[in-house]
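Missing here: one protein chain of the complex. Every other protein chain is in place.
Just so it is clear, A, B and C label the chains in written order, and each chain counts residues from 1 on its own.
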């Protein structure tokens, strides 16, 4: 690896493994995070994402492998000397100090003179949009303000990498949506590498430049939000990222264009191009996203699609722009989750209505069957 | 009110008021809940919704007004004698009993013989889909199973009204989405009146037959999910239910079709029919939903709309079917939140792209300005 | 790094732990050894169980022993009976200032030295004391009444002294009982009594057990209160131990008695834990 290569990324993990006794929490994980980018590790709880983060921060030793920051191994560097800082899940602001005291803590530890600390603290508070918060008590801050103070406390130390451990988990929904945008903004403003771990796929999708989907200690796929959403590599990724209808079935015929699958509930599905080495008779999982299914009142409206079926509306889940309907297929009784168009076209749909559904084979993704697909 | 009228609804509140010292938590609230329907009270925390629920359950006395269940006032009935049961926010299952013990608690209190209790407990467990959970310990259950046990514990007593106090708050996102559908199913299965309180608008929209939006102790609007979403009555409802772009401005001209408003940031907006008595010069808030805004690469694509503007893409918030983009308007610098079509047409949009936006005047809702619009 | 830090802490703690366990174990072993030496002649000792035999053979000793145990158990139950409503009130009903005040009230007996407190009680209860005076003034009794030097006085003293040790663990466990659990009980049709029996008490069990252990131990091993309030006839077992060590200077016999007391208390606590189905480590949690 050349020097220029090393300088272009701030963080690199090489074959990192961590085991606790017999349990292997992280299995041979390698990745690089380019300078100034927003990298997320997305996975269900217990998948090992927190373990990786704690190894990067230095709170855990690696069992094997190497962690490099700006090209230099940090395995022998104590956590209070590593050029990484961490925003904790519950923020871990010090309630015994005021906001300025919290932000200045790291600077005081570095032995900076008082006036310089005050200047730096003022500047970073300005940047996170809380210019007057310095003398405030931690308990006087709102959830979003605490968030920003926690980030400012790290950013004032100018770390090479900022680690964020599900910092939005404690906020309520509206504020969380707001903070997603805010966090992304702060990241481009500070131009620092962010490594973000979360179990919430929408947080990862909205903010990240690159996302690693993790399951049982291993990375299943690393890619942009687009790639994960539109081109998942495994059944786990397809199930965990975004909502999907899922059918378990067996491949009946297999050709270059894809496969014909008969689902266990009787449905016959034409599935699109398959990246995995699957052949006739293999057990597979088919994933179709609710928004890829076209709904129509007459058969003609969906006639052009590779898959089309007929059913009755069982329930309408109105939720504004994200409304959905559950359709019970007439022949097999399978239930299909269909997104309603944002235009409000089908807004007046009522249970009992006969509808026709259709989707192209390219929208039906087919993977080797897995019982561990990140859905309930 | 005739008898038949009274029998058609299970719960009625008449001018219910509750004050704690000088603070009025609930101000003259009246509503009726039809038999077998799913009624939600939606509002931000501290709006008084929990106070209403606790008055119905009997844990709080009313300051004035009357609460009727099946047409009979229950003000003098102790909470352990009221024909209502409550699912608590943190469920409040008894950890010192097993699942069957929890569900049988109320029946034992009624003095039913043992075999009958066992039969009823078995039947209700069957109905909530946990036929074998009886001897299990509460701590062995998953979040969703606990939820169902908490509902079963109430439903086995066959209450006239079931109160639910944000029971999904503690669940994680995927499970919460799943439980919304589940709860609605259970409600239609048991055919009992549900009164549900929540601060999460998507929960209320998806599940409810009727929703009351509450703010500062008063009901702002009562209606179906459709009515609240497409026809909000006040600025608070428009801001709290669903996402919206919001502009503060002044009415320039006013006619039957609506108004022309100049926003404080300079934007001129044509707004649709106005239900409130507003006239020229009044301060107003304009709300436009992200999904009502049409995005196009050329001016022609949005030429037919009453409002159209030009801007550059500032950020793309990819989130699968719910992707959004933030567009900075060229002339005034105002930021517009636009939903991207589910079809993925604009999936490759990048920051810096010039785009044109447009929306019809009917999509721009205009209300008397309010600083309390349920957004951050 | 983390492992290194852990090691450092362990190294730091090791001598401390060693020291503590030494302080705890050695005196007891020493005492046990001493209790096994028989005084054969002046300054001549043999190993044997004569000191324990003396306990078995002399009815006064084992009567005192049994009496102490029974009185201590009674004091423990009485403390629980009074302490539980107080703790419930502090944990569930009192708010803010009232809560702090009540807690302080429980602390007050503690504020004053046990010795001074006991003397305070003696002043109150003696024949020429205020209680006797009040009863004479009210005409309920015709002559002075001695309230001191009986079992009731001992009991009052013990309960009063132990209250805090019962209330603190009870408040802690009751605090951790979610209020909505009690409301759910009402909501499902439960009466106050059934909620207390089926929800509150099972939840508070660890606190009840640990409170009872501590109070029982304190009562059993108390010296000043029973001796001062009970007078010469208090017949408390610690008095016998004191007499052997100080009055008779028979340290061997005293050690045997001390060891028996330790055994007795451990046995009763063990039986109590078995009966209530609790384990010690669960209670310590």
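Everything below uses one rule, namely that contacts are C-beta pairs under 8 Å (C-beta built on N, C-alpha and C of every residue); 3 or more make two chains touch, one makes a residue touch a chain.
All values derive from a computational prediction rather than experimental measurement.
Asks: Considering the whole complex, which of C:24, C:42, C:140 or C:275 touches the chain not shown?
Replies: The single option touching the absent chain is C:24.
Asks: Among C:48, C:66, C:120 or C:144, which one touches the chain that has been omitted from the display?
Replies: Looking across C:48, C:66, C:120 or C:144, the contact with the absent chain belongs to C:120.
Asks: Give me the subunit A residues in contact with the hidden chain, please.
Replies: 57, 59, 78-81, 84-86, 88-90, 92, 94-97, 105-106, 109-110, 153-154, 157
Asks: Mind listing the subunit C residues that contact the chain we can't see here?
Replies: Subunit C touches the missing chain through residues 6, 9, 12-13, 16-17, 20-21, 23-24, 26-28, 30-31, 34, 82, 85-86, 89, 93, 97, 100, 102-105, 107-117, 119-124, 129-130, 160, 214, 217, 220-224, 238, 241-242, 245, 251, 254-255, 258, 261-262, 265-266, 280-281, 284-285.
The rule we apply is simple: only the chains that are shown with their structure count from here on.
Asks: If we define chain centres by averaging CA atoms, which chain lands farthest from subunit A? Would you check?
Replies: C
Asks: Between subunit B and subunit C, what is the gap in Å from one C-alpha centre to the other?
Replies: Each chain's C-alpha centroid was found; their separation is 56 Å.
Asks: What are the residue numbers in subunit A that touch two or more other chains?
Replies: none
Asks: Give the residues of subunit C that touch two or more other chains, as numbers and ranges in rising order.
Replies: Within subunit C, no residue touches at least two other chains.
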